[in-house]
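Yeah, one chain of the complex is gone here, protein chain that is, but the others are all in their spots.
Naming follows writing order (A and B), and every chain is counted from residue 1.
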Amino acid sequence: MRLQCPHCGPRGLAEFTYHGDATVQRPVDRGAGSSAAWADYVYLRDNKAGVHQEYWYHQAGCHAWLVVTRHMRSHEVMAVRAAMVRA
Amino acid sequence: MSGRRLATGGLIDRARPVDFSFDGKAYQGFAGDTLASALLANGVRLFGRSFKYHRPRGVLSDGVEEPNALVEWRDGARREANTRATVAEIFPGLAARSQNRFPSLKFDLLSVNNALAPLFAAGFYYKTFMWPASFWERVYEPLIRRAAGLGRNAGLADPDAYEAVNLFCDVLVIGGGKAGIAEAMAAARAGGRVLLCDERAGLGGQALSDGEAVDNGALAALPNLRIMNRTTVFGVYDGGVYGAVTRLTDHLPVHEAAGPRQRYCRIMATRAVLASGAIERPMVFAHNDRPGVMLAGAVRAYIHRYAVAPGARAVLFLNHDEAARTIPSMAGAGMAIAAVVDGRAASGAAVHDAAKAVGAPVFAGAAVTRALGRMGVTGAEIRGADGGMFRVACDIIAVSGGWNPALHLTSHLDGKPVWDDKIAAFIPGSLPPGMVVAGAAAGAGINEGIIPLWHVPSRPETSFVDFQNDVTVKDLTLAQQEGFGATEHVKRYTTLGMATDQGKTGNVNALGIMAGGCAMMGTTRFRPPYTPVAIGALAGAHRGMRFRPVRLTPTHGWAEAQGAMFTDAGLWKRAQYFPQGGEDWREAMVREVSAVRQSVGICDVTTLGKIDIQGPDAVAFLEFVYANGWRNLAVGRARYGLMLREDGFVMDDGTCARLGEWHFLMTTTTANAARVMQHLEFCHQVLRSDLDVRFASVTEAWAQVALAGPRARDVLARLVDDDADVSNEALPYMGVRAVRLRQGVPARVFRLSFSGELAYEIAVPARFGADLPAWLMASGADFGITPYGTEALGVMRIEKGHPAGAELNGQTTAHDLGLGRLLSKAKDYVGRAMSQRPALCDPARPGLVGLQPLDGVSPLRAGSHMLRPGAPANAAHDEGYVTSAAFSPTLGHPIALALLAGGVARQGETIRVYDPVRDGDALALVVNPVFYDPTGSRLRG
Partner (left out) sequence: MRYSALSVLKQALTGHKGWQPAWRDAVPAPHYDVVIIGGGGHGLATAFYLARDYDVGRIAVVERSWLGNGSIGRNTTIIRSNYLLPGNLPFYELSLKLWEGLERDINYNAMVSQRGVYNLFHSDMQRDAYARRGNAMRLHGIDAVLLDRAALRKTIPYLDYENARFPIQGALLQARGGTVRHDAVAWGYARAAAKLGVDIIQNCEVTGIRQMGGVAVGVETSRGYIGAGKIGMAVAGATSQVAAMAGLRLPIESHALQAFVSEAVKPLVDHVITFGAGHFYISQSDKGGLVFGGDIDGYNSYAARGNLPTIEDVCEGGMAMMPMLGRARLVRHWGGVMDMSMDGSPIIDKTPVTNLYLNAGWCYGGFKATPASGVCFAHLIAREAPHEVAVGYRLDRFAEGWVIDEKGSGAQPNLH
């Protein structure tokens, strides 16, 4: 598998590390401690057998976190973008 | 004696005779011979013994699909098991041996299995060997293991080297037969970068085996085409990545083999053309495994490629037109053709014409029912169209049941081959992205006029489907009878297709037999590699000392010169201790600790992760990633920082110094440096991109040395420029300053202490790191300044009760480590919410305590568990475990840190330290984990 790093170009899998589902949203911490929303964020995943958005880190490259859209059965990579959205 | 070398022809180099041996006997062949062709030329028919029944076996094929003629290749540490004689090229001095036989190939004791074959039907072992239970490991299994297996691994380290390369191309052409050559030519002329890989020594493929001339001269003129011979593309992977191996020196004697043995290639190809040809199917009849039964295409290959007539008198058994080419080939080689047996009721003109031309009788609608002869074919039993049986004398039965496209690579990414009734073969189904298939691999031009003949029944039924694993038609029938009819069940129950050839000749016949005239079932899934690949090749250079890189600190050379012993810390080498005059590690450690506690010592701490953080929002960022607060840290000061994972457990700790208003330097533990960097990037790029902050790892940019001990300030004062004030007032505990050393080198001084003494960490740009220890040693010579290693460092941190790797094990919370007070209540930070879950705040959780032996001498060891004295030693009474332990030279007795249920509240209790795996059992007193200077007066002094 290869990923098209938006900064470095197409690179082999060995340069990247994986983090997981990129659709989960970190709840706002209002100081109330753990809640169902937090447990969801940290632990629960859709884990669909289809198209998946996921975080990858270009560890041996530019250190960018990427959002990769990839199919879980074919491993086809449909899109790669930088995770960071600058204000 | 059966085969012989023809006087003329072939692609061998008759000017270069090659002497070699097989089973200790000397033979001669020619350059260009495989072991199979050379032995056949010498009249050898018996090559090996089969896996289960130890039946005598010869050569079936001329290619990678060979199930029978497997040998041990070379000697000593280079001995290689299961090498296919049909593709291995001979060289002068080669020693090859037959395998899976005892005491000799001709007389094999275990061929008794053949007589017991009825007992050893498919799956018999699942039904027996159950009593008594203890006999499985002691009796049955060793017997089975010894009988099974094929060749012997050398059992010695592989002495050869391997290398790996990355190759990029626009078009990868797999297979250098006629189709592959044409595809490569067309692709190269179109202008892209083209790679043409072929598994043999030269291009030409099946055409050469059929005696055709192949013109590939034009290829050489194309500069954008690279031909890689002896290269097998073994697998297809995601994203247009192909795995290949080039055999560089396997065909050479050791003394000529300069450089690596094999080269592993990762090929990145935009497009690929699979032109891998086809593999011929044997016929399934009684004793079809006898030496002398050979694929018709192989017979032609031995004649045309190697100028070897594999026999003197042949029977040809076929069911399609193309195999008729074998008739003129054999006749041209001077072989008599005793009979052409065509399984089809109406034999095609191709067969008739060819047979007529050489005067060979044709029996249409007939079948070979049995091979006669035991150690080799002596005749064929034939059933005529009228049902009448007769026998014909012969020493070769050339068989062709049609061809199977070599479509293996098309299914590596899940593509399912589909059955084509017209050519009675599986053809490629859906293809890997970017791949097309050409020539026979796509089913083109094969199996003209075929009428499938999957099996010729006979009694008793001794017809082999998978030769190497000795799977017979009876086994298939039994599997079906017992409910193992699904393709994968047959495979697993009978071991069909699981041998070194992975069913290349047997699987489709088996499916045909199982279908019994009904629609063909799907194939089992083809998996990489296409042909077996040496594990050494896939590992490349990463073995022995080169298994993983070595990271050296700038002071490494200096430490080496001091006679340091080194230890591994991740990839780093760190000085473990500096023995003097025959000291062992413990004596050295005691001396080094005492020197630091009493005077002064130095220790390289470069390996700690260092991350430079800058930006207007740097403080806000630290607030987010650390559990404790950062808002009030003054410039020129450092602070201990505790980092949690989002699940609330401790991730890492370290210090972070404020070098400027917007500028911080964070340190991490050595082990977690990369992980923390990645985590910070995640926190910033994904979670808090609103913060204006940047950071970079500067671990290798700075050499850092700890200077510790009561005399540390005196040494430091001599090290720095005269005008640099390093007094307690100017540089207090946790103070940070940029200074200039007397040598004119810029440096940073951090007043941090891991040892618990007055201590500094001095950082200089890495290029000065090699000199820094010597400067320090010179500055402290009259204080007896002493280099210390990680042993002493570790002991002093245990004396101080600092958590380190063994405590920061990913299973502990801030409360567990006695750091709960650091958790800020005033801000959002990573891990805050989840650190408040009930289980993480349970007061019964194990907490960090100190231990010291009641008797003052019993050693305590990390990894010991703790029990209440008098309680039974079982899991119900397990109260925790010892995380770190050492002999404390400062206190004069062993000490330990432990995670004990209930934690510090249990100070003063006696606990049993239980270590049955090392026969340890001692009583210890639970004490404060800070053994040394609990008020911290020394480090502040």
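Operating definition for what follows: a contact is a pair of C-beta atoms (placed from the backbone, for glycine too) under 8 Å apart; a residue touches a chain by one contact, two chains touch by 3 or more.
Given the structure is predicted, the values throughout are model-derived calculations rather than measurements.
The residue from B:F664, B:Y914 or B:Y932 that touches the chain not shown here is B:Y914. Screening B:G243, B:G850 or B:P889 for touch with the missing chain picks out B:G243. Contact with the omitted chain, checked across B:A364, B:A393 or B:A486, is made by B:A486.
Considering the full assembly, B:S864 is the residue among B:S347, B:N509, B:T555 or B:S864 that touches the omitted chain. Hidden from this view is one chain, which touches chain A at 1, 12-14, 17-21, 34, 36, 39-40, 42-49, 52, 54, 56, 70, 72-75.
The chain not shown here touches chain B at positions 51, 78-82, 118-119, 121, 124-131, 133, 136-137, 141-142, 144-146, 148-158, 160, 162, 164, 235, 237-238, 241, 243, 266, 412-414, 474, 478, 481-484, 486, 488-489, 492-493, 495, 498-500, 502, 525, 527-529, 532-536, 538-540, 542-548, 550, 567-568, 645-649, 651, 805-806, 809-811, 834, 837-840, 861-865, 873-875, 877-878, 881-882, 914-918.
Please note the rule applied: only the chains that are shown with their structure count from here on.
Our note on geometry: chain A versus chain B, Cα centroid distance of 27 Å, whole angstroms.
On the side of chain A, the complex with chain B involves touching residues 1-2, 10, 12, 17, 19, 26-29, 31-35, 38-39, 41-42, 55, 57, 59, 63-65, 73-77, 82-87. The touching residues of chain B, counted against chain A in their complex, run 166, 237-241, 266, 268, 413-414, 433, 646-648, 674, 677-678, 681-682, 684-687, 689-690, 825, 828, 832-834, 836-837.
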